[in-house]
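Note that one protein chain of the assembly has been removed; the remaining protein chains are unaltered in position.
And then chain A:
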Amino acid sequence: MASLITCPHCGVRPKEEFTIRGDASLVRPTLTASDEAWHDYVYVRANPRGRTLEHWQHVAGCRRFLVVERDTFTHEVHSVTDGAAFATENGR
């Protein structure tokens, strides 16, 4: 893959500078949401074979959370967005 990630703040960096937090497509339910909604958020994953959104943190760089769009079969990285910008764009 994905041995290189283009951080929007730091440029092209080896992926070992990053840690991966997991699925970024999930939307946190409200505190009063049903048990089922919380179960799905915490435990259930779409796990697609193809494009997926993930949270990566640039721990050995700018320390920002990023949203990486990546193909889970080809390992190709399609886009990298700053986490805060992604949240704003998607109304979170």
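Please note the rule applied: a residue touches a chain if its C-beta (ideal position, glycine included) is under 8 Å from a C-beta of that chain, and two chains touch if they have at least 3 such contacts; residues count from 1.
Keep this in mind: contacts and distances are computed from a predicted model.
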One chain of this complex is not shown here; going by its UniProt record, which of these names is it: "Phosphate transport system permease protein PstA", "Anti-sigma regulatory factor", "Sarcosine oxidase subunit beta" or "Fumarate reductase iron-sulfur subunit"? "Sarcosine oxidase subunit beta"
Please give every residue of chain A in contact with the chain that is not shown. 1-3, 14-16, 20-23, 35-36, 39-40, 42-49, 52, 54, 70, 72-75
